[in-house]
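For this depiction, one protein chain was excluded, whereas all remaining protein chains were kept in their positions.
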Amino acid sequence: MSAEIGTGRPVGPDLQTEDPVRMDPHVTAAEALAVFQRKLPDALAEVQAVHHPFWWAALDVRTRGLFRRSASGPVQRMDVLVNALSGRGMIADFTPRGATAGSSEWSSLIGEQSGPPPTRDEAERTARSLARAKVVKTVKLGMGIDITPAGGLRGVLKPNWIVSGGNARHEATILVDGLDGSHYIVRADKAGRS
Amino acid sequence: MFGLPTATVVIIVGIPAIWVIYTLVFVFLSRGWKAEDMAEDQALARTANGADGRDGGAASAKGNGGAA
């Protein structure tokens, strides 16, 4: 495996994936810049495309009553993404689509982290738990939920934008979500301070 | 005072008074926290309208108790 970015720590088989999906951003670079400029008016900034690795579990979820053996309710399809570095899961309202990337790109992103990232199994479990939590709405100590994977666990490279720059008063680095345009301020300072 | 030795009165009035002052100071110093409330309300409004599951919890879910 070649490491393209990062420290290039070797990645074990329980963290590899064969054919990660590299999604294209729904938000363009210009739009990302616009988000930045809304926070820092009249700012000059650089926009850089980055990807973040996620595990993607497509799950079919069915509920059943307390005393039934097999599920008879309607099937709900859920796409759950688990952050491959932090282990945090979220339910996506989209199904990841895009070109197939190389597994080396995936491995290099995983290898960046200091400290062990979650394994495939852990990610799978997180995805299931999340799906379960979403479906259960009332507090009963025993309700039947069946979750079956609708396809194996795959890697997804989620696109984000890193926008760095500043105006007369502030300098900032902002992460803009490549899919929904939401932002997160990585750092912000008064201009002139390093 | 109150039929109690002075030391006792000083302690049982003084220490609670310190806590009251601490509480008021804390509430005063943290008045900037309202900004966070606004941020959350906005994020919540957007989540309700648009993409779901941005706040998905990353763990298993059954039967938690918790305080009380």
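Which chain is which? They are A and B, in the order written, and residues in each are numbered from 1.
As a convention for this text, contacts are C-beta pairs under 8 Å (C-beta built on N, C-alpha and C of every residue); 3 or more make two chains touch, one makes a residue touch a chain.
Going forward, contacts and distances are computed from a predicted model.
The complex has one chain missing from view, so what does its UniProt entry call it, picking from "Sodium/proline symporter", "ABC transporter permease", "Copper-exporting ATPase" or "Iron(III) transport system substrate-binding protein"?
Spelling it out: the chain absent from the display is recorded in UniProt as "Sodium/proline symporter".
Suppose we count only contacts with the excluded chain; which residues of subunit A make the list?
5-6, 39-40, 50, 52, 83, 85-91, 112-116, 121, 125, 130, 132-134, 136-145, 158, 160, 162, 170, 172-173, 175, 177, 182-186, 188
What does the interface between subunit B and the hidden chain look like in terms of residue numbers?
Counting only subunit B, the missing chain is touched by 2-5, 7-8, 11-12, 15-16, 18-20, 22-23, 26-27, 30-43, 46, 52-68.
In the analysis below, only the chains that are shown with their structure count from here on.
Measuring centre to centre with CA averages, how many angstrom lie between subunit A and subunit B?
Each chain's C-alpha centroid was found; their separation is 31 Å.
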